[in-house]
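Every protein chain except one is present and positioned as in the full complex.
Every chain is named by a letter (A, B and C) in the order it is written, and numbering of its residues begins at 1.
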Amino acid sequence: MDNTYGSAFRIHTFGESHGQAIGVVVDGCPAGVRIDEDFIQQELDRRRPGQSAIVTQRKEADRAEILSGIFEGYSTGTPIALLIRNADAKSQDYDHLRQVFRPSHADYTYYARFGRRDHRGGGRSSARETAARVAGGAIAKLLLTQCTTIRMAAWVHSVGSLSMPELEAMPEPAAIEANPVRCPDAGAAIAMEALIREVRKAGDTIGGIVAGRITGMPPGLGAPVFDRLHADLGKAMLSINAAKGFEYGSGFAGTHLRGSQHNDPFYTEKTSGRIRTQTNHSGGIQGGISNGEDVYFKVAFKPVATLLQEQPTVDRDGQATVVQGKGRHDPCVLPRAVPIVEAMAALTLADHWLRARTSIVDA
Amino acid sequence: MDNTYGSAFRIHTFGESHGQAIGVVVDGCPAGVRIDEDFIQQELDRRRPGQSAIVTQRKEADRAEILSGIFEGYSTGTPIALLIRNADAKSQDYDHLRQVFRPSHADYTYYARFGRRDHRGGGRSSARETAARVAGGAIAKLLLTQCTTIRMAAWVHSVGSLSMPELEAMPEPAAIEANPVRCPDAGAAIAMEALIREVRKAGDTIGGIVAGRITGMPPGLGAPVFDRLHADLGKAMLSINAAKGFEYGSGFAGTHLRGSQHNDPFYTEKTSGRIRTQTNHSGGIQGGISNGEDVYFKVAFKPVATLLQEQPTVDRDGQATVVQGKGRHDPCVLPRAVPIVEAMAALTLADHWLRARTSIVDA
Amino acid sequence: MDNTYGSAFRIHTFGESHGQAIGVVVDGCPAGVRIDEDFIQQELDRRRPGQSAIVTQRKEADRAEILSGIFEGYSTGTPIALLIRNADAKSQDYDHLRQVFRPSHADYTYYARFGRRDHRGGGRSSARETAARVAGGAIAKLLLTQCTTIRMAAWVHSVGSLSMPELEAMPEPAAIEANPVRCPDAGAAIAMEALIREVRKAGDTIGGIVAGRITGMPPGLGAPVFDRLHADLGKAMLSINAAKGFEYGSGFAGTHLRGSQHNDPFYTEKTSGRIRTQTNHSGGIQGGISNGEDVYFKVAFKPVATLLQEQPTVDRDGQATVVQGKGRHDPCVLPRAVPIVEAMAALTLADHWLRARTSIVDA
Partner (left out) sequence: MDNTYGSAFRIHTFGESHGQAIGVVVDGCPAGVRIDEDFIQQELDRRRPGQSAIVTQRKEADRAEILSGIFEGYSTGTPIALLIRNADAKSQDYDHLRQVFRPSHADYTYYARFGRRDHRGGGRSSARETAARVAGGAIAKLLLTQCTTIRMAAWVHSVGSLSMPELEAMPEPAAIEANPVRCPDAGAAIAMEALIREVRKAGDTIGGIVAGRITGMPPGLGAPVFDRLHADLGKAMLSINAAKGFEYGSGFAGTHLRGSQHNDPFYTEKTSGRIRTQTNHSGGIQGGISNGEDVYFKVAFKPVATLLQEQPTVDRDGQATVVQGKGRHDPCVLPRAVPIVEAMAALTLADHWLRARTSIVDA
């Protein structure tokens, strides 16, 4: 269902970039989760515009108001609605776009699908919608943190052609948050930040790759045969604005290996008695179900479509024209994509964790 | 829902590798589609074991029996059930695996999820389930062929490190089917086939990449914000056995580009009056909705997990043991994955084409 | 899904009686519906507390704020969120109920299901939630009015043992709204109002029956085999607070008839050429699908559970205690149930009308 994500634990998001508000209804969250409002706000702050010099300067406090579903600090099992008012929508910046289709934006395709569109700031297709996901994802994180060992982190792995080295474990959250790029490799982060500044100065934009890792996985999460854990994770990530690709475990590079190199031999860990694998090309998922090893994945993001340069395009009547970005835009979506990737991962895991509760009876 | 794919046009698959049968119930197919049984069989034959020397030699005719939903050659709008009996299941080949977890298979994870499993041939986790998808996908293809201009093809783009050149258009179906690898580049196909034979001789396996392309797209297919066309395509592809990655349009490589290079300028095509793009880094999808240009994508497949070599592993009690593949297995999943990729693409497109019928009213 | 109703046209409601707000997200509404905010408010006013002397005197303006999904007066195909703030929540009226289970309320059962509950005003189980349905139903009505001939009305058929005569056609809306009971039979309405006043004076409550009728039905709405039009209508009505029964067409009384009396012979209407039935015991639905005749149905509502009398009950520890309603309550739910019944009918019809758009192709 178009604006709904999840099955047992699900979110419904609503709202346009320049409308009254955006928001999310979280449904299926079990009763008994301690709802830490500061944490929700903290997550939103990580996605918020204006947080650093290398992101859009739109001024949105992105304060989430909880409307329902919480009583005396705990979830009650009823829908949790969270509302974020749009404060700094400068709709007049978009007046010139009323009849014009911006290249590589969703202007033309929304018009093709719906026969009309809210042109202000991209309307529903704006990445502003993802604030609602981050708010919903924060609830999912609270559930997972309080009830499971599952933890997740995402970070910027590359910007353009600048990459940090592959990580074999989850980086410290502090290392990710230590710089505005959200790259845990301090050296790479400096180069990436310089690159983003240079690109912005040119009125241009740049893409990159976000990496993610999930630790503390219980074995047995994920559902045959369509709702494989990685298929749902993949859909979640690909549903983020500007995403162009997803891979997990050995990914595309793994296609070069032989089975004898790629297979992950099982062994029993002495200390814990747990069944583990010696290598983890599988990325913690086999047959669509977690095996207890870390899940790791990458998401490719294209360069932002809005340029502060003149570009040729057409208007609604098909007449040739030019367009140039005004207003306040991100030269690079990556730093702000990090909390969104984490949110979508948290939502997917919370959903599958709940679903796994119905899979066995002791008959 | 675990074993269901699709929303308006949907399939429910069932069956295990060594059970009585596998099958599919297609629900939501509109009334009035001419059902060509030969075509369904032809699609199944492309996925069938034993079709060439480089695939598994399990002898399955994979005859689909239509049980319902068709009357006098046309779909009636009621569920279409298709049944494929398992004929050549040599379950005794799997007796030694009853208590053993094969490396990089779903043996351990199904056990973790469900507390028990049908160990014979991988049970439900076997790629045999995908025959049901191909049968359902054939119905979707019939719908699309009869009612739309949408056509799709998939082919083997690489095997291990051997790649064919990138294609800018859809290859001829005959070129794809001209060799057992299903690579439309005849020269590359010869090298790939030799590589697969060499790998098989070594008792090993190898992965690769399947490419796909969808032409004749009407603008306006795809749904904001979670059910983006590429997100659903991605989930569909990632739900195929052994898939490790998905990218569309410029994909992972596109992360190296600047926005000024990546954006696809619009223009109006003289002859048709259609709004088109000069380049197609977007892969025919913007904001999750088709813009009328070709959709193209790649799917990464890992090497098959079953090796005819001895591998260390553990049994259900965590005791170390070894396992070696017996029976009849694919050294490379790619050639048989091609019709499955097409089927999942057809199912996704049929679903979104139907869904788009409810998006506008002329009020 | 718990708090979601509908498939193609769907609503998600949220909110508690004494929380910040209640609201609804309408998803799947096609683009192009003219959104008349006054009409939405007018519908809410029909359900509003304090509208007459025989309903609860809680003072809620029930102003709906549209947060999203509308642009320049038309639906855009994106989620329409409507927010209603809670203004006159006197939560202290419920302090004595924190640990006590009121008889025939949902206090105990919500506690059993969720292990905790918002006790203030019944929390999520309060009929206040139905305001969100009425707001969503107003959108559905606008769609149906602008795009179809489908119209619906509900009215109070009986209060306690006082019934009005059976109607064979839809009454005038003005006749329904002419009195505070919403009974289109003026004589019966006077008696009913007197009865409600008498019951209220006694600190007691009373039930009754709401009748509904849907005209202008196109043939062909409804889906085999589970989502029969009357099954979905029935679920919709039974999901309204205090509903105890649903019947359509000949209903329970029809069980006394022979088939030869009950069958509705077909004939062709001269003037229109339409296929019609001479009688309409079927209630306009055959095999779960509309045949073009009027759909008519009845919904039974039990007496409101909150009494201004002392009643024995137990607290959370199972200790015997007594409870007595304070605050402002409805002596009879019927007059305010009328717009809710209409809203649920409109939502069901809008959903099936959209779904029917995907049922046939001209192949």
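Note that contacts are C-beta pairs under 8 Å (C-beta built on N, C-alpha and C of every residue); 3 or more make two chains touch, one makes a residue touch a chain.
These numbers were taken from a predicted model, which means no experiment stands behind them.
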item: Contact partner of the left-out chain, one of C:F71, C:Y110 or C:W155; value: C:Y110
item: Of A:G28, A:P49 or A:P184, the one touching the omitted chain in the full complex; value: A:G28
item: For chain B, the residues touching the chain missing from this view; value: 1-4, 10, 12-16, 19-23, 25, 27-28, 31-32, 65-69, 71, 74, 76-81, 83, 113-118, 123-124
item: Residues from chain A at the interface with the omitted partner, ascending; value: 8, 28, 30-34, 74, 77-78, 143, 146-147, 224, 354-355, 357-363
item: Chain C residues that touch the omitted chain in the full complex; value: 1-5, 7, 13, 101, 103-106, 108-110, 112-115, 124-125, 129, 158, 160-161, 199, 202, 204-209, 219-228, 230-232, 234-236, 238-239, 241, 244-252, 254-268, 273, 275, 277, 281-283, 285-292, 298, 300-307, 309, 311-314, 318-320, 356, 359-360
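Definition applied: only the chains that are shown with their structure count from here on.
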item: Maximum centroid distance from chain C, chain identifier (CA atoms); value: B
item: Chain whose Cα centroid lies nearest the overall Cα centroid; value: A
item: Distance between chain centroids, defined by C-alpha means - chain A, chain B (Å); value: 26
item: Chain B-chain C separation of Cα centroids, rounded to whole Å; value: 45
item: Centroid distance [mean C-alpha coordinates] between chain C and chain A, Å; value: 39
item: Set of chain A residues in contact with two or more other chains; value: 1-4, 13, 113-115, 124
